[in-house]
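As structure tokens, the structure follows; a few thoughts come after it.
A protein chain is absent from this complex, but the other protein chains hold their places.
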């Protein structure tokens, strides 16, 4: 029993393991405030559509902005590699499952067309929408310049794991700090999952931090790389870093939980765990406006030698507006995300996102076989 | 390891995670006492049928009262919206699954017919039964007056989460305290799940507290709103509040665990966790007398913009009497609830509900895939 | 967080949650000793066949004794209610699933034929076997007299939960202490699961204690009554009572874990948790000699008003000898129980059952969906 310990492991928690405890007082959902401020740019709702090719294209970005949220255009995907991305997307969507990973590797090996970066951004801009665009650290310096010149309002540096200090012998190292200082627009950075990594990203001057690495239990980052932290723990740890940074600097930088969401309940839980907003992929891929036509895949899926993830059929459910604002005629938490969040806040008796972050949560047994059985009986 | 903690989460427990330890002495089941006292109204058995339209109508309320228990009539459902609710229920029950949620939203959007409130209550009353009727907080003042005038013996204020202090800009706020003081009959209030919320409801002068929010692991409150506390923990926390209130005031107010029950074992566990009685929905929906004809749905299911729950087929099993008193020819805990409770008490060597509340319980692994497999092999 | 606690729950463990750690030394399986001593009667192997009608009849009891173990004849089942029990068993075994519980209730409502008690016991005795016979506490005084007169070597008092002190207004109370003192043969008593209940049974002068109430996660005692303690915890707690009793009195009384076993691994785990022997039902019901012809049911299954359990098809696997001693051509732990136990002891480097009780165990994740999937792929 008194065996020397090689290392200690903390328990971590995902969406399925936790639940929110309602409050001692309750309020009307209509009295709640759910805005999100990213470096001075104010969103009315704390929902951001992911920089994934099945989710965000020009049209979707415009609709999302009109609805009060934000969508991030991926500057390394089909939108900037192909003049007519819809053709390519149709090919991807109709491909047989056996060949889809190989086809995806081929499609994404096409080079970026520089002029398309500006073109896409301007199309969104002209429609009066807020423009957010993303790149991986390796291309961030080059693409951020193009994006900002074209009128991007927010720039996002995103990869599976982005650290403030990447060491490389092969390419010029990106200093996130320099990028944040040199760009005239707010920069969001991610993803990270730990207290220390988040704190170091906050210290670069970023205006928002994306949180989430291999969040889902079924996520292939865990299967392929062994890496991942369930989202509730990742969010709580990064929220702790945000509080530390606020105490030291007086600056409140939002934490955006990204990945693994399946329903509005998960969204409420992420915010109760400390998030200021959420980035959604598969949930928005279910919108009629989504370019993936009911299919969804991550940006690590087309990796040439080590793909992580695959094309997922999510189906098409409703318009983006109905997904966000309802009305819902389903009870699975996929429609009326805003109404669900406001109702949750009402039952917790809180008026703001920051108050919901203080709600009590419990570790609750995840869905059991028995529970599943009962549900199926329905 | 010494990462600052954003928040601490307690472990919570549901029916599947716990089990009762038998006693050091045993007694005969026939020697047990299982009555329940709600504000002076004494029930012989601690079973209350839920205020759900698939469970309680006039006939069911009469049968339940004759059997020694209680059924609560929902004053915002089909019984008071339609002169002939059976027709409406038949329509609901025969609707195709794809359209049932939408149909339910339509059916429940019909206005209440004031004269039906009195009529239904008097029909129950005339049969010599104890009458309990329920409303949501928003309509409680108005409907409680009608109900009491018509002869209701117990009034129930119930919603997903009811707090002693609801804040609203849009409607006149209901003060539960004022309602309890002004009504000449005992008032039961719920639902709540936490120590503090329960304590505040006890301090309003309520004669019974309903406990349970999003109890089942499969419950859609958790999926849609992220909210819920498993029933064993909810019951233990509210029982602690009851004890505190008793110490301060000398008054013993019963705690009624409501929701998530699947069998008599769950009922025994709820009482061993501290409950004085249980409110049952789907179990009673399986009675031949239940108006839902083998179907069951919650009162949040027809919500116009954010439905939570759906129509569930539970089937018809036996008469209410056989469900309550047996004999049983099944081994799944769905028949002879009273016999099972008394047998449990006998094996624990306890004579009263209050003694069963002190029985030892253990956290026991929930039903595993392996266990399930073995069971199916049978 | 500092909510007052209504009660504290300990974590309990079943077979699926634990595993044995092999030793720092290893020995040859042939060097192990696995005898079991019940009140002076020495068994060569620590395996006892349960007093269940699908397992033990005259022939099975004889075979089991010849193999070095023991089988217990149920003095309240078909063997003593019917002159020709094989006909009755055939009827039970061939009944359709829908009517089997009702048929069983009818068959078991037949009265006991007193002369059959003596006849069955003498049949076993004449074959040179050790005779063990069982009754419930309510009939123990009467039946023990008959059994001992007929030549029984061991008497077993057994019910779902048997306490040293049963309180009853309706029937004369059985004092286990008096029974143990008055009978000229060793008495085994059970079942119990907790430290205190076991200690009180030990103090009655019993020669063996049966441990196990609602052990399996799928067990219907938990579903119907909410009662049960997983077998590893039950065994450890009762073993602690045995140690306490030994320290106080110098007497070593064996603890027999009864119920929930599916394979030889479970048997090894029970002994490593502190058991001196095991009582097996479904595993022996798979023997060619078992009267249940591949079917199995518990003694609470035919309960007239609250049946717990049902007829289970276990199939017929091999002869009792092959189940006990192999050779095995299967890898699921259902054949060669003795070989498996000895091999386990060899890998743990222990020579006796009492040394195996001291082996290190760990809490190990139970079989996951993933594990199951992999296994099925095989």
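By written order: A, B and C. Residues from 1 in each chain.
Just so it is clear, a residue touches a chain if its C-beta (ideal position, glycine included) is under 8 Å from a C-beta of that chain, and two chains touch if they have at least 3 such contacts.
Please read these numbers as outputs of a predicted model, since none were measured by experiment.
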Option from C:75, C:92 or C:344 whose C-beta touches the chain left out: C:344
With respect to the chain omitted from the figure, which of A:220, A:244 or A:319 is a touching residue? A:220
Sort through C:237, C:258, C:276 or C:289 and give me the one touching the missing partner chain. C:237
From the listed residues A:259, A:307, A:326 or A:339, report the one that touches the chain absent from this view. A:307
So which bits of chain A touch the chain we can't see? 1, 3-7, 9-14, 16-17, 101-102, 105, 160-171, 192-194, 196-197, 200, 213-214, 216-218, 220, 222-230, 233, 262, 301, 304-314, 366-369, 372
Over the whole complex, note the residues of chain C touching the chain we left out. 8, 10, 13, 18-28, 30-31, 194-196, 236-237, 239-240, 243-244, 263-269, 272-274, 326-333, 336, 339-340, 343-344, 347-349, 358, 360-375, 377-378
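Convention: only the chains that are shown with their structure count from here on.
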Call it same or different for chain A and chain B: same when shared residue numbers make up over half of all numbers used at their interface. different
Chain centres from averaged Cα atoms put chain A and chain B apart, in whole Å, by 39
Please report how many Å separate the Cα centroid of chain A from that of chain C, as a whole number. 55
Going by the touch rule set out above, which residues of chain A reach two or more other chains? none
